[in-house]
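Sharing a structure, written as structure tokens. Questions coming.
Omission of a single protein chain aside, the complex is shown with its protein chains in their original locations.
Should a chain be cited, it is by its letter among A, B and C, assigned in written order, with residues numbered from 1 in that chain.
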Amino acid sequence: MQPRTVWERMMRIDRRILYLILAVNIIGTLMVRVAIEPDIPPAVKSFYDTIEALQPGDMVMVSSTWSAGTLAENQPQFEAVLKHLMRKRLRFTIISFAPPARDISHRLARRIAEENGYVEGKDWAHFGYMPDIIIAIKGMSEDVAQTIRQDVRRVPIAELEVMQGIKSLKDYKLVVDVTPSDTLVSWISYRPPNLKILYCPTSVIAAEAYTFLDSGQILGIITGAKGAYEYERLLGIVGLGTRFINAIQFSHVLIIFFILLGNFAMFMQRRASAS
Amino acid sequence: MSYQHAEDNWFAAILIGFIALSVLVNIWRARQGKQLYIRRIPGLDAIDEAIGRSTELGRPVTMIPGLTGFGVEAVQALTIFKYITKQIARFATPMRLLTANATVYAVAQEAIADAYNEAERPDLYDPDSVRFLSSEQFAFASGVAGLIQRERVAANFMFGIFFAESLIFAETGNIVGAVQIAGTVSFTQVPFFVAACDYTIIGDEFYATSAYISREPVLLGSMVGQDLAKISFASMIVGGSLISTFLGTNHPIVQLLGKPQGWQPFVEWLSQALGR
Amino acid sequence: MDWLIEFLPSSVERINVWIGVICTFAIYSILYRENPFYRFFEHMYIGLAAGYALGPYLVDALYRYWWEPIRTEGVWWLVFVVPFGMYLYFIYNERYGWISRIVIGALIGAYSGLAFQMFSSRYLPQLHSALTKPLWFPPNATGEIYLSNIFNNWIFLIILISVMTYFTFSFEHRGAVKRTAILGRWFLMIGLGAMFGNTVMARMALLIGRVYYLLDSWLMIRVGGG
Partner (left out) sequence: MLFDTTQLLVALLWIAGAFALAIALIPLLGTLPPRGRFALISVVTFIVGLFFAAEFFLPVGEDNKNILTDPFQKMQGSLQVITALSLGLGTYGLVRLHLRNTVQRRPQWGYSVVLLTAFIVMAFFSIWNTMAEKGLFGLKRTPLLENAFTLLFDYTLIQLDATMFSLIAFYIFSAAYRAFRIRSIEASILMFTAMLMMIGIVPLGKYFSDWMGLPTTLTDEMRTNPFMWENILYNLRLPQIADWILKTLNAPVQRAIEFGVGIGALAMAIRLWLSLERGIT
């Protein structure tokens, strides 16, 4: 089975060559900086506006369930959102539904809090890890202190200054769900009726969420690292999204080019074998 | 915009009751021996065509029942594989069924042996044709890819629940020029199958296929009941849209249809309307 | 020169980074071909993942939802949960294997019971939203409604109904219904195409994140964007 024509040889190209092309493309485009201002999609704009509309001191829950596997997508979102919350001087608490997610989000939040003069326990808190999302949401809808008991540093919830005047999820204004999995459905299904939801999914599950955006079950979407870049531009900061965006868009160009090339080769090959 | 309890809008309870009833009544009818109708979906024709192609070529056929453990989808995938095996047994085309789960493996062995018996060719059954490769996602994927390439399979059937390994299967099958039919309820993987396979059975169609093949009363009845539910959804959407257009988007009937706290305004409106 | 000294694994921190990098390259070596190096790290990965899960998932859940409520709240009936939950382990026993199905039955029952609230909360607001899309300027317009909104509402309705038609099975698709269903399948492809485009972006971003780690933490090159 020796390939005969150049087209056939092209179609049977060794996959390792393709891998190499992709790797080189990504390393190259990561190093170069081409600044293109984005068009802010309405879903990101309404995300921003929802947070902007809150009053200083309002309470926000950040649900953070991502860890190393999807770090590249979720970390830029998480950082951008936290920076926005702190800029607005909002109070917030973080909760994770996976143990690695707790460690990673606590570490990051502590760093960003220090940079912005936020004090853990006073301005924000990390509730640690809850194994079951349904128990957590249904329980917190009645009583946060009873459900969570202690924050990640083992301080009882009732003693946290940040929790003053907050009894249950009903006293929260907003949930921001930063996630690579289907936690959104649990928030949608089991939250108290008036709690608003903002959504930071990985891009894989972003398209599915547009039906919830249309129905008003969620109010905004930041789509992966690309969305984080758009959000960073809205906030006027430079973060991981800004660093990644160039490599993301040129990898798209590369893939589109190769899909077209593959189809062209097949077309030519068919014509050659027909004649 | 969420429901804590059914009391938030009793319409939810009514709708759930209606769906439950239509499913249960149809299961009961099917069990009573009533012949319920399910249309023959185009995917089945595609399966038959693929079987035809592979028998012409005489090369093996591979079947993959997804990556998950033993569950509803795996059972239904095996139902379809049993059907395929019965067809190819008549032409003595060899087959390989590759699993990633020990329980699925055990059940598959039984099912395939059954299929050869039912086709009256028990002599053709080779226990080694059903294999357990690995329970690790990518180890399984590379095992399948290797086998597809080595044996240059003529047709490749993938039914069940799939994850990111789906594109490795589809790509490899494509390279050896196999006819590929996929059927999955994992919507995130459907794009890969559509782009690389000859035909893709999507979502509910997968359940319909196995119900059609197995004629299992519970599946048939449930399928018909679900259809009733879908038709009622569609008619509520069309009717509701018309009411929204002519009477306004916050008309009590519109509020009743799904809005939490929509029950009270509807009851008030209804009692007023009846009182008048 | 300074860079080289910093680069080499001379501190605990750097040794850790180097170990991480070795792990990364070991996994990537599969891209060239299957090899013992990859296999070693693959098995290590499975072992580590299984071992890690025991702490936060097993011990934590037993403590939080079993031991703690028994001891601090005095919920005495919880004591039965673990002994009876252990019936699960009969699954490997031939004679008593069926006993494990009792426990699995309880889990399945819970899944079914929870499905009702999920159904109501997740799907009914979507139903409500689908039927509050006016097909012409409605009598009680709140906010501004433009012709383009009406146009999009029509498209929304047509796509929704045609895709739903495609997913019906209990009657023959003939004539107009058949055409609607075929249209539905094509619209479905548009939705799947949108998912596909986003999936590609997600996968690329993850790879970019990894390359970024290698450049930033290992080679200590400050990358793009300032």
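The rule is simple: a residue touches a chain if its C-beta (ideal position, glycine included) is under 8 Å from a C-beta of that chain, and two chains touch if they have at least 3 such contacts.
Bear in mind that the values here come from a model prediction, so they are computed numbers and not experimental data.
A.B. asks: In the complete assembly, which of A:54, A:68 or A:268 touches the absent chain?
C.D. replies: With A:54, A:68 or A:268 as choices, the missing chain is touched by A:68.
A.B. asks: Among B:43, B:160 or B:191, which one is in touch with the chain left out?
C.D. replies: Hidden-chain contact among the options goes to B:191.
A.B. asks: Since one chain has been left out of the picture, which residues of chain A touch it in the full complex?
C.D. replies: Listed in rising order, the touching residues are 11, 13, 15, 18-19, 22, 36-39, 41-43, 67-72, 100, 103, 131-132, 134-135, 138-139, 142, 147, 154, 207-208, 210-211, 213-215, 223, 226, 229, 245, 248-249, 251-256, 258-259, 261-263, 266.
A.B. asks: Please identify, in ascending order, the residues of chain C that touch the omitted chain?
C.D. replies: Where chain C meets the chain not shown: residues 12, 16-17, 19-21, 23-24, 27-28, 30-31, 39-41, 43-66, 69-76, 78-89, 91-92, 95-96, 98-99, 101-103, 105-120, 122-123, 126-127, 130, 146-148, 151-152, 155-157, 159-160, 163-164, 167, 184-201, 203-204, 206-207, 209-210, 213.
A.B. asks: So which bits of chain B touch the chain we can't see?
C.D. replies: Counting only chain B, the missing chain is touched by 3-7, 13, 16, 19-20, 23-24, 27, 70-72, 75, 138, 164, 167-168, 170-171, 174-175, 185, 187, 191-192, 194-196, 198, 203-204, 207, 216, 218, 222, 225-226, 229-230, 233.
The definition used in the following text is that only the chains that are shown with their structure count from here on.
A.B. asks: What is the chain whose Cα centre is as far as it gets from that of chain C?
C.D. replies: B
A.B. asks: Can you check how far apart chain A and chain B are, centre to centre, with Cα atoms defining each centre and the answer in Å?
C.D. replies: Centre-to-centre distance between chain A and chain B: 31 Å.
A.B. asks: Which whole number of Å gives the spacing of the CA centres of chain A and chain C?
C.D. replies: The separation of the two C-alpha centroids amounts to 13 Å.
A.B. asks: Starting from the mean Cα coordinates of chain B and chain C, work out the distance between those two points in Å.
C.D. replies: Each chain's C-alpha centroid was found; their separation is 20 Å.
A.B. asks: If you look at chain C, which of its residues touch at least two other chains?
C.D. replies: Residues 117, 121, 125-126, 128-130, 195, 199.
A.B. asks: Multi-chain contacts only, two chains or more: what residues does chain A have there?
C.D. replies: In chain A, residues 188-190, 204, 208, 215-217 touch at least two other chains, as defined above.
A.B. asks: Applying the document's contact rule, which stretches of chain C touch chain A when the two form their complex?
C.D. replies: Within the complex, chain C touches chain A at residues 31-32, 55-57, 60-61, 64-65, 114, 117-118, 121-122, 125-126, 128-130, 156, 191, 194-195, 197-212, 215, 221, 223-226.
A.B. asks: What residues of chain B sit close enough to touch chain C in their complex?
C.D. replies: 1-6, 8-9, 11-12, 15-16, 36-39, 41, 136, 138-139, 142, 187-188, 190-192, 194-195, 202-205, 208, 211, 223-224, 227-228, 230-231, 233-234, 236-250, 254, 257-260, 262
A.B. asks: List the residues on chain A that touch chain C in their complex, please.
C.D. replies: Checking each residue of chain A against chain C gives 16, 19, 22-23, 26-27, 30-33, 69-73, 75, 99, 129, 131-132, 134-135, 185, 188-190, 202-204, 206-208, 211-212, 214-217, 223-226, 238, 240, 242-248, 251-252, 255.
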